[in-house]
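For this depiction, one protein chain was excluded, whereas all remaining protein chains were kept in their positions.
And then chain A:
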């Protein structure tokens, strides 16, 4: 029995109006229609000197200046709400902060579970080829697209409310609404939509995502990524993002640098590991430039996906802090290693859940949600200690560490951790896509 009010929706994939029949007539964003579309275009500025620019500038009044992209996103999203394009009204969904040390956030959302697009591929392979017969984002209607998102040619940002696609921007990226939103402002960043890339990270796309985080300049606007096998549901490259004006528990958790000072990799990126958090993972910060930070994280992601390790990524702090979580929940679930009680809550721990935002489908789970329950669920996400250590070695190497550093780190780790009694595993050469 649904307790939320249904918002009447407009069928998005068909346009009855035949007066302007460009493309295939359905006004989608495929090869047929996107090149003749006139969607708004936002061009972010080209050069970002260093990643410290990812910090939000504080004006003299102590408040961050209102960013244009922020206004654009919110305004466009609210517009789509008033046009009834979402499957349900997310502001009707009750939400609360669970009492406890971390402040996990719980939401009661029956509609998302019922109405979300179903997963159409196998969940035990992180890399799978794109299949144009399955649902992908070229099939969505243009009214679901808020704007195109591209890099400008100069050092300024530009916005064009109506912009025909030109030949050289045929590889345009778009920002679209998520019709089954988790929170207000839930959007999808789809890099180079016409290239029909499968869900896998590459350097260019990851940098695009970082640019978006930086341009929005709002620490409460975070981007997330789920690999296949880590609860992505559509095999078409996309990132998600939404607004939540509260700290995510993962952002509050303590971390520990795992590279010794003075031995930073050439990129200047600092890597830490999560401490005292139910899911083990890495935090990437710093870097000599935004590109350095982006490439470092992308390298680690590429390693993981090439080795069939599912993972999730959270981009927070306007692109200044990036969390990487290798995970194995789906595998455990398939092996029957997750308790039925946890499975009954129907929570698939993707990036938002791992970050501390739990979307629950049943009222009793929502009302009884406790920090202890969340901890227990998220603890099932982590790789085993042994496996994590192994993966950690590879991730660090993929991040560009010198061999000498690796040995030093592992000696330090051995001293610190009592149950680490394996010798360092031989390092295979990672292959980069």
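A few comments on the model shown:
Assume a residue touches a chain if its C-beta (ideal position, glycine included) is under 8 Å from a C-beta of that chain, and two chains touch if they have at least 3 such contacts; residues count from 1.
The rule is short, and it goes like this: contacts and distances are computed from a predicted model.
Comparing "WD repeat domain 54", "ATP synthase subunit a", "Auxin-responsive protein" or "PAS domain-containing protein" against the UniProt entry of the hidden chain yields the protein name "PAS domain-containing protein".
Although one chain is not drawn, the whole complex shows that of A:95, A:205, A:226 or A:382 it is A:95 that touches it.
Checked against the full complex, the one of A:86, A:149 or A:243 touching the unshown chain is A:243.
Counting the whole complex, the residues of chain A in touch with the unshown chain are 4, 63-64, 66, 68, 70-79, 82, 91-97, 99, 103, 105-106, 157-161, 184-185, 220, 243-246, 366-367, 369.
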